[in-house]
Structure formats: C-alpha cells, structure tokens
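A single protein chain has been omitted from the complex, and every remaining protein chain is retained in its original position.
On to subunit A.
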Amino acid sequence: MAGSTLQASRSRDLDKLLLRPGNLVEPNFEPGPELRDDLREYARVLVVGAGGLGCELLKDLALSGFKNLDVIDMDRIEVTNLNRQFLFRLEDVGKPKAEVAAKRVMERVSGVNIVPHFCRIEDKELDFYSDFNIIVLGLDSIEARSYINAVACSFLEYDSDDNPREETMKPMVDGGTEGFKGHARVIKPGVTPCFECTIWLFPPQVKFPLCTLAETPRTAAHCIEYAHLIKWDEVHSGKSFDPDDPGHMQWVYSEAVKRADLFGIPGVTYSLTQGVVKNIIPAIASTNAIISAACALETLKIATGCSKTLSNYLTYNGVEGLHIKVTEFVRDKDCLVCGPGVLIELDISVTLQKFINMLEEHPRLLLSKASVTHRGKNLYMQAPPVLEEMTRSNLDQLLFDLMGKVPRDVIHVTGMSRKDDKKVSSLMKLRVAFKGVDGVVDMDMAGGALFHRLTDLVETQWWDMTPEL
C-alpha cells in the first residue's frame, strides 16, 4: 500500500509529461499510462562511464522513470573523485566505480535495476551493445567516444534508397564537461551527425616540442613533461610509465622539481604534475549536474517522444556569466562511419580482381588502383610493395569467400577517383550485397535506382542502363 503511494508520488511529475497530449511532442507520441509502464518495462539504457557525469546520469535516469539501466566503467574509485562523484564514500576507495555506483542508486531508488560492468568498453561484444535502446555517454576521452560511436553506427542499416532503417538506429546522448564548460548532444545515427562527422570540432592537444623540453624549458609544464617524456625513459629503460601508479607520478613530480630548480622556474606542484601528465582539467560538480540533467532529459525524450529532442548540440559555458547555445550541426554525407556508402550488388562468383576492375568503371566511384579492406582485414593493398605481395594471392579468390560468406556487409576502398577530369585520392565506404544469398532477397528492390547489377553488365557498357545518377 505504502509502496504504491510512493510509486504514484514519484511518477507524479513524469506523468505530466507522459500521460497528457501536447503540441510540442514527436509525431508518434502516444500519451497514457501504458507509455509510462513500457518505459519501465522495455527501455534499456546503457550509461558509459561511472565518473563525474556517470554518477549524475545514473541518479537522473533512475529518477526519470527508467528501470533497466546498465553501467560500464573500467576504473576504480580514487580519493580525488569523492568531491563530485557523490555516490562514492571514503570506504569505497579502491572499489570498481560501476559496481558501487549501481549499488548506491539501487539502494536509494526502489524498483530500479542497474547492472554494473567493471571492464573496458572494448571488452564487450557487439551483441552486448545491441541490446540497449539508447546509449548515454559520460566519458572524458575522444578515443572512447569514437569507439562507442563506431559500435553504435555499426548497427545502422540503410535501405536501397539510402534512407536509414529506423529499427536499426541506435541513438546516443553524449555529455562532456571540462571545468566550467560542457556539452550535451543527441546523436541519431543516419539522422544527426555522428561523432566522427564533427571530430574536427576538437582542438588539437597542446604538445610541446621535445627539444624545448630538453634544452630550453620556460614553464612548469615544460619541466613536468621533461620528467615524464624524456627523463623517465632515460632512467627506467624499457619500463613504461603508468599514470595511475602514484609511485610513478611521485617520481615524475620530484624530477620535475629538480629540473625547475635548475632553470629557476617556479610553480611545479604535485597536482599540476598530475594535471599535465594526465591532461586533467579541474572538474566542477555543478557543471556535471547541469550537463547530466540535459542528457537525462534528452534520453527521456528519445525514449518516449514526449517532446522534441534538442537539435543537436548544446554547449554550456559558465566561465564568464552563463551562456547556453544549441547549434544544429549537419551530417557529413560521406562519413565513413555513419554514412550510407555506395550500394553495390554482386554475384558470388566475383573475384577480388574483377571487383577491383569494376570499381574503375562504376559511375559513382570511378575508382582506379583500389585497395580493399574489410572489417580490419586488408584484402588487397596496392602499396607498399611488401603489403602488395602479402595480399596479391587474394586477387584470384572470390570476394564472397574473402568476406566470410556473409550476405551483405560494409567494405572500404581507397584509390584514385576522377572528379572533373582531376584525379583525387579517396577513401570510400561500400555496401556490398551478394545476389541470391539469404538475407538479400528481402531487401527493398523497388526503389533501387542505385542498385547496379555490376557483374551482369561489366563486360558491356552496363552503365548506360542505370538511371541518372
């Protein structure tokens, strides 16, 4: 009895969003108690990262009506986390973040189930990620974001008109903070720009010239990087530096102090050493809270349609005053990760050599001297000679066999393509589909204007038969 009253009061605010119709909702929004129940029952959300943002996200999502959450993080709790990663206590130091975070939220929010995964994101199979409806990112590195983005986009399929198939779309909500600044973005692969479409937005990391470090240090950071990059190798031959080992960090700090004394440079401290070596920017708890709130809300909107999602990149800046802006970035149509690529239908009898010849004739590609790679396996490399030799024997083999006999898959090709009589080097994504193999028959052929039957036509002027491109 008491439980159901509690339940009713907890969903009171959520009900205002989910039970009533509205004007600013997504077209397929269906308000009603069923939606609320479905959200609990079926929506599965993965939170990547259980740090500053992750703690906030788990709490926010659990309190926003989500009942099935997973969290993945490879780190253990450190003392310096405790000021903002509020789910952790002093006695938790040394324990896996994901496990403690999951436990604490489950203790406080009844009915929610959070499954922790204490491992690297790369340790999980694709199937693991495929189980979630939405992936929410609370990460601090470009590498990790790029990886999850590649995973989420790998589920995306396009129909023969190059439209993304909605049921294969794996939406992501990405949060990020750096001191007083933060961003929240909604990535719907195939609809809004993916992480790779806009990777140029990230400024390059500041790297000092090694010779400056070795010869003419001018700042405390120079001294620290000298100890970290040059002195460490000199003294610890062969042993690699571990930024998470306090002993290593202490060593770098004391060497940096010696160096700074030698050149009369002030300002080397232990925390600056950590900051420079691990590229740490002081985290502000309330920035995390604000960005997490935006991300949790967007997750709720994607799952229920109760309001339109932000489109598509929110930036928050609290450095001078407070500024929030939403920018609508556009997709890179030729994005190698989320773009459709060029659809090509082939007979299973096509050899790799014949396939490479076809690419040269293909009106949308006109790609000569192609090198071909499939899921990390280099099928043929034009250069350098050592790789050409190693892959040459593949040329006589069937592409179907080389691709592991799958009915359809993505491959990438590089080579020289003709554009306005100029040759430019290009890297392209192709969706290869093999005719007559299970799984291809059910593809929508009706609108297949770009569906070239390459193999039948390659000996004749087959491009005459394809519609205007």
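By our rule, a contact is a pair of C-beta atoms (placed from the backbone, for glycine too) under 8 Å apart; a residue touches a chain by one contact, two chains touch by 3 or more; residues count from 1.
Convention: contacts and distances are computed from a predicted model.
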Revision key, fill the gap. UniProt lists the protein of the undisplayed chain, choosing from "UBC core domain-containing protein", "Rab-GTPase-TBC domain-containing protein", "Urease accessory protein UreD" or "LON peptidase N-terminal domain and RING finger protein 3", as "UBC core domain-containing protein"
Point to revise | Sole residue of A:133, A:311 or A:327 that reaches the chain not shown, by the stated touch rule | key: A:133
Point to revise | Omitted-chain contact residue, chosen from A:281, A:330 or A:427 | key: A:427
Check your understanding: Which residue among A:337, A:350 or A:432 touches the omitted chain?
Key -> A:337
Practice item. Quick one: say which of A:196, A:298 or A:347 touches the chain that got left out. Key: A:196
Revision key, fill the gap. Sole touch to the unshown chain from A:163, A:286, A:378 or A:397: residue A:378
Point to revise | Residue ranges of subunit A at the interface with the undisplayed chain | key: 26, 28-30, 38-39, 41-43, 126-127, 130-131, 133-134, 142-143, 146-147, 150-151, 154-155, 167-168, 171, 196, 199-200, 202, 204-205, 207-211, 214-215, 229-230, 233-234, 237, 302-306, 336-337, 371, 373, 375-378, 381-384, 386-387, 390-391, 404-406, 409, 412, 414-415, 425, 427, 439
